[in-house]
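Please find one structure pasted underneath; my questions will follow.
Complex shown without one protein chain; remaining protein chains in place.
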Amino acid sequence: MAENVIYTPQDTDFVPAAKERKELTSSETVTGSKNDMRKRFFAQKSAVAGLVILALLTLLAVIGPYLSSHDYDDQQLDRTNLPPRVPWLASMGILDGSEKINKTSGAVTVNRYEELGITDEYYIFGTDNLGRDMFARAFMGLRVSLIIALAATVINLLIGMNYGIISGYFGGMTDIIMQRIIDIIGSIPTLVVVTLLMLVLQPGMGSIIIALMLSGWIEMSRISRAEVLKVKELEYVQAARTLGASHRHIIFREIMPNITGKLVTQIMLSIPSAVFLEAFLSFVGLGMPAGSCSLGTMLTDGFSNVLLHIYKLIPTATLMVLLMVGCHLVAKGLKKASE
Amino acid sequence: MGRYLRRRIIISISILFVILLILFLLMQFMPGSPFNDAKLSEEQVASLKESYGLDKPVIVQFFRYIGKMLKGDLGVSYSIAPNTPITSLLVNRFPVTLRIGFLSLIFGTLAGLTLGLIAAFFRSRIIKVIFNILTLLGIAVPSYMFAMFFSWTLGYKCNIFPMLYDFRSPMFSSAMPILALSLSVMAVIGQFTRSEAEDVIKSDYVLLAKTTGMKSSTIIIKYILRNSLIPVITVMASLLVSLLTGSLVIEKMFAVPGIGGLLTTAISSNDYSVVIALSFVYSALYIVVMLILDILYCVVDPRVRLGGKPS
Partner (left out) sequence: MKAVKKMISLGILTAFIMMIMTGCGASDTQNSAELNFQLSNSPSTIDAQEVADTTSAMVVKFFTSTLYEYNSNRELVPGLAESYDVSSDGLTVTYHLKDDLKWSNAKPLTADDFVCAFQRIADPATKSGAIYLITDCCMIANSAKISIGELPVSELGVSAPDKKTFVIKLEQPCPYINSLISLTCFSPCSREFFNSCSGSYASSADTMLSCGAYVMDRYEPLASQIHLSPNKYYYKGNDITSGVNLQVVGDAQQAMMCYETGMLDVIRITGELADLAKDDTHLKVFSTAQIYRLDINHSTNKALKNLNIRKALAKSIDRQSIAANVIRSGYSALERVVPEKFYTQTDGKDFAADQKQYEDQMGYDTSAAANYWSKGLKELGTDSAELEFVYASSQSKVAEPIAKQLEDNLKGLKLKLTPLPDKEWLRRISLGDQYDIILASWVPDFVDPTALFTTCLGTGNNNLYFNEQFNELYNKSQSLSGAQRDEILHQLESIILDDAALIPLFNGEQRYLVADGVSGLQVTPTGVEIVISGLRKERK
C-alpha cells in the first residue's frame, strides 16, 4: 500500500544563491551599449580616419593663422598675386614661385618673385590680389567655417532635436500643430529664405547663423521625431510610464540614450551643408563681409580666378574637401556603429 | 480615401496661404523701395509709389495682393523689367526650368539605379570604393560647384558641350546644366537603391524565388527593381527641392532662360514683387508635388488612408 508521504522541506532546498552575481553581458546594459558602440565605431578604419581628419582640421584652424609671419589681413599692394614658393622645394625647382599663364596669345611662364625682386620671402600658398598671405587666410577661413559648423551643431541640438522630441513624444494635437509649422517652413525653399534674410540683415556671421536657425534644423527635427516615435512604443519606455516616471525622466533617461547615435550622425551630415550654405551665400555675394574671410569667400575667389591663377583655388578646395570627407566618414561610421 | 484626400488638400491650401503671408511680411522688411534709379527726384519717386499702391498700409497691400493672386495675376516687376507682368516673364521660362529639372531627374534616377544595382550585385572592393566616393561627392558637393567644374573641363578644356544655353539647339546646349544637376539625384538614388537591393537580395522571398528556379532577370525586374523603387518615391520630393534650388545658380551660370536665373536676378536687384511671386511659385510647386506623392502613397499603401502621413 502506498504511503502518503508528506514531504518535509529541508534546509538544502533553500540555499540562497551564491553571493557573486553573474556579470551582465554588454548588450544588456545601457552603458554597455554605449561602450559597444564606441568599440564598433573605432573598429572601422574609415571612421577613425575621419575623426583624425576632423581633429587635425580643428587644430589647424586654431593655430594655423599664427604659423605664418603675416597677419591674414595684411595688404601689401606691391606683392599681389604671388604664386606659392616653398623654402626647400624651391631649390629643387618645384613650387619655386614660377607660374604658367595661359594668355590668349599663348602660354608664358613668369616668376613674379624675380620680377619684383623678392628674395627673402616665401609664401607657401602664395598671396591674393591684395597681397595678403593665403596661408594665414586659408586657416583663418577654416576657423570661420568651423565656427559656423559649431553654430549649426548647437542649433541642430537646441532647436531641431528638442522640437522633434517634443513633437514626437507628446503626439496628438501638439504633434499636428508642430508638424504643420514644419511643413510651412519646409515648403519655402531654404535658399529663398536665406537670401531674403541676408538682404534684410547685414551680411556676416550673425546673419548666417540666424539663417541656419530659421531653416537649418528641420531635417534634424524630422529625424529625431521619427526616432522618438519608434522608441516611444518600446516595452521599456512603456514600463517606465506605467511606473509613473515623469516626462523628463522618460525623455532624458529612457529615450535620449537610445537615439543619440542617429542624432549625432545627422549632426555630422549637417556640418558640411552649413559650410556649403556659407559658400553659396558668398557665391551670390551675400556672404561674409569684406576684410574677414571664410572658406566660402576664398573658394568663390579661387573659382573666379581659375583661368589665371589656379593656385588660389587649391588650398581652400582641399580644406573644404577634407572637412566634407571627414564629416561624412565619421557620420557613416556612427551610422554603422549604431545599427 | 475621399475624406483623407479632402483633408490633405485643405491642409495644403492653408499652408499655401500661410506661406503667402510669411513671404509678404518678410518682404516688408526689405530695405528701401524698388525704385533704384540713381537720378529720380523725390516727387518722381513719390508718384511712382502711388501708382504701384505702395503708399497704402501694409494690410491693404496684402489683401490686394491675395486678391490678385486668386485671379492668377502675379503683379508686375518693379525694377528688373519695369512694368512687365510677372506672368509674362514666367510663361516662357517655366517650361525651360521644368524641362531641365525633369530631364535631370530622369537622367539622375536612371544613372542612380544603374549604379546602385551594380554596387549591390558586384560586391568587389574597387566597385564599392568607387561607388562610395561617387555618392559621397554627389551628396555633399553642391551642384553649382559641379557646374563650374564641368564648364571648365567639358566645356572649356575639352570643348565637348557648349557652355551657354542656346535657343537654336535647346537640348544639346542644356546638356551641362542637366549633368550638373543630376549628380546629386544620382547619388541619393544610388545609395537608396543599393541598400534596398541588398536587403531584397537577402530576403526570403527572393531566396524562395531562386530556389523555385525562376529566371534571374525576372527576379530582378519583378522583385528587386520594383521593391527598390518604392522608397525612391519618398526621396523624390526632397530631390525636386534640391533641383529647384540648384537651378538658381546653374541657370545663371549657363545663361539658361529659366525661373532660377530670374529669381537670382530679382534677389540681387531687390525686385521684391518678382521675389514674392517666384517664392510663391516655388513653394506651390513643392506643395503640389508633396500632395501628389502623398496620394501615390495612399494608392500604394492602404494603411496610410487610415493612419495619416507615412513617417
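Just so it is clear, A and B label the chains in written order, and each chain counts residues from 1 on its own.
The criterion applied here is as follows: contacts are C-beta pairs under 8 Å (C-beta built on N, C-alpha and C of every residue); 3 or more make two chains touch, one makes a residue touch a chain.
These figures come from a predicted structure and were not determined experimentally.
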| item | value |
| --- | --- |
| Omitted chain - touching chains that are shown | A, B |
| Residue in contact with the excluded chain [from B:4, B:94 or B:121] | B:121 |
| Contact with the hidden chain (one of B:17, B:172 or B:205) | B:172 |
| Option touching the unshown chain, where B:113, B:187 or B:278 are the choices | B:113 |
| Residue touching the undisplayed chain, where the options are B:66, B:80 or B:136 | B:80 |
| Residues in chain A touching the chain absent from view | 75, 77-78, 80-81, 101-105, 129-131, 199, 202-203, 285-286, 289-291, 304-308 |
| Absent chain, residues of chain B that touch it | 31-33, 35-44, 47-48, 51, 77, 79-84, 88-89, 92, 103, 106-107, 110-111, 113-114, 117-118, 121, 151-152, 155-156, 159, 161-175, 178, 215-217, 220-221, 252-253, 255-257, 261-262, 265, 267-271 |
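By our rule, only the chains that are shown with their structure count from here on.
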| item | value |
| --- | --- |
| Averaged-CA centre spacing for the pair chain B and chain A, given as whole angstrom | 25 |
| List of chain B residues in touch with chain A within their complex | 11, 15, 18-19, 22-23, 26-27, 29-31, 136, 139-142, 144, 148, 152, 241, 244-245, 248-249, 263-264, 267-268, 270, 275, 278-279, 282-283, 286-287, 290, 309, 311 |
| Residue ranges of chain A touching chain B (in the complex, touch as defined) | 179-180, 183-184, 187-193, 195-197, 199-200, 225-226, 229, 272, 276, 279-280, 283-285, 303, 306, 324-325, 328 |
